[in-house]
Every structure is written in C-alpha cells, then in structure tokens.
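All protein chains of the complex are present and in place, except for one that has been dropped.
Showing chain A:
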Amino acid sequence: MTQTSQRPLRVLAAMSGGVDSAVAAARAAEAGHDVTGVHLALSANPQSFRTGARGCCTIEDSRDARRAADVIGIPFYVWDLAERFREDVVDDFVAEYEAGRTPNPCLRCNEKIKFAALLDKALALGFDAVCTGHYATVVLNEDGTREMHRASDMAKDQSYVLGVLDEKQLAHAMFPLGDTLTTKDEIRAEAERRGLAVAKKPDSHDICFIADGDTQGFLAGRLGGPAEGDILDESGSKVGTHEGVFGFTIGQRKGLRIGHPAPDGKPRYVLDISPVNNTVTVGPVEALDVTALTAIKPRWCGTAPSGPGTYTAQLRAHGGETEVTAELVDGTLTVTFAEPVRGVAPGQAVVLYDGTRVVGSATIATTVRKERAVASG
C-alpha cells in the first residue's frame, strides 16, 4: 500500500484562509505537484474583516488564503460557489432543522461542494485532484482501489466529515495532512517555518455561514420568527416554554430555561423535538439511551457491505467510537449498538469503520430508545 502516487499531478488546492489548508497546499507543492490555489467564495454577502475568525467566508479569509498562495508561490483565484453552497448546504441546513433534525453542514459541504462542484470543475479544467487541509488518509491498494482511513493522529481525525465521499471522489482527493503525527502547534510551527502568515490564526469553528454564531437567530430569520411553544416532560406535562423549536439538539442540556427542577432533582435533557407540534420533550439522561438506529441515503466507500457485519461507528464530529452491528436492507441501514449510546440526533451522520478504514456513511433517520421508538420530525 502506498500513500499517494509519486507522479506529479495537477492539483487544485482549496484554501480557506486557515492554517491547515495553507500547509496542505504547501506540502503538495513541495512534493512536486503543480498546485493552483482556489478560495471558495461561499457567501453572497461576505462579512468584512473580523478579528475572531470563525469560518472561511470573510474577505479577510480570502486575503489570508491569497497571501499564503503568494508565499507558496502558486497561482491563486477566488471562485464563486455561493449559489451552489446556498442551495446544497445552507438551504439543506435550514430544511433539516425545520424538520426537527440536526444537520452537519461541514459534511454536506464536503459531499456537495468541495468534492462535487469544485472537484467536477477542477477535473473539467484539466486538474487531477483536489487538495484540502483535512486530517484523513487515502490509501491506494495494489489493485488500484482506494480506501480512506482515519488520520494517523486520532485526536485530529476528520474522516467523519469525509465519510460521505465515494471511491470515485476519493480517487481525486489529496489530504497532505492525513499522515501527520504532529500536534496542531507543530502544524503552526511548520506554517511559521514556511513563512505563512496564517501560522498564528485562530482555528475556525462553529458554522462558517453563521457569522455571529447565533444559530437560533439565523434559523429564526429563515423560518419566520420564533414561535413560542411548550416544553414537555416524558409524561406530556408542560414544564416550561421555549421560543422556537429550531436550534434545539437531542441531548442538549443547557439553555432549556425550565424554571423549577425535576421532581427527582436531576438535570433534564432534550429527548425529542417536534416541529409539527411545536414542542420540545425533556427527560432524564437515561431516557437518551439509544440501542439502535436507522439511517438513510447511505454512501459507501468501495462496495456496499452485504449481510450484517460488525463495525465501529462514529455518530458525530469529535465523537468517540462505539461497537455496532449494521445491516443494509432496501437502502436503509440498521445499526444496533453493543451498549446503549446517548445523544444520537437524527440528521447527523453515522459513519461506519472497519478498524481505521471508512466503510461508509448514512444520515440518521430514526433512533430506538430503550423504552420506545422515536421517529424524527
């Protein structure tokens, strides 16, 4: 198994303006590839300069990416994919919340933008691959097939948000940071050594298209003003009032603003969100225990598994691994947990692994609680 092909490739490096993608582009260029940098303009109305860099959509981020490309010595362009991003990521994000689910827009962006819209355009223009600063490893087998594995450093691994990529997309993906066994500080030191000014730039986090981090406010703006509704306990009794179901996440504990404590004095968690009834159901932590789930829209990296199999599963970004058995029946994936797990939110992805290898990914549709089945929405 070899890491990457030795043949020099024409590589399009997606440069967000952050330190990871800058170092990735620099490594690709250093490896002898013919690299061109592209910053994706994903917002139709880019925020101007902000000091606390939160995402990748500001004019300052675009400038940072350009400066990194200058230093690496590669051509650089800004491509406007705002329309595609709005349709495929932002609108999907809003629709998912509207349906009471908890979407992962980064994953959707990788699936629909970086390794679809951008990759398609890159290939058409004569490039061989798209390079990003993700932490994941692509392995080329001797038979020519490709596998995606977790990054060498499990703490930085981002294979979860790349789990939606199929083998065809993987064949044109390059992740120069994937085999990095160094800390983020060392990546920053490498950036510094390479003269990249983004070395000291804070990490991006939160959702890039929600500039102020106020997801609830963003959703209220899109879905009409917040509609006040009831917070119920498991028996259906009203225990509080919410200002709109959008933005709640299964397993959420903070921000419920329930005036009085539960009879047992224990903290309460969001168990269920019902946009149709405009209610949020809360209950004790035990009620979050999920024994199984079903997931739809599976995407396989390689051939789809036949029959039930034993895997490890990851259920959210930065989440841990859990032992499961999984089976695909009529396009629906059923995942059964060896031990109950908590905080499983419909809309999130379940990514299956065989050891470090990504097997595939699907969108969680329903969860089976210890006592009862809860359908999403």
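Here is the rule we use: contacts are C-beta pairs under 8 Å (C-beta built on N, C-alpha and C of every residue); 3 or more make two chains touch, one makes a residue touch a chain; residues count from 1.
One rule holds in what follows: contacts and distances are computed from a predicted model.
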Hidden subunit of the complex - UniProt protein name among "Small RNA 2'-O-methyltransferase", "NADH-quinone oxidoreductase subunit H", "Urea ABC transporter permease subunit UrtB" or "Cysteine desulfurase family protein": "Cysteine desulfurase family protein"
Hidden partner chain, touching residue among A:124, A:155, A:181 or A:276: A:124
Touching the absent chain when the full complex is considered, from A:80, A:228 or A:286: A:80
Option from A:39, A:114, A:172 or A:242 whose C-beta touches the chain left out: A:39
In chain A, positions touching the absent partner: 36, 39, 41, 44, 46, 59, 62, 75, 77-82, 84, 117, 120-121, 124-126
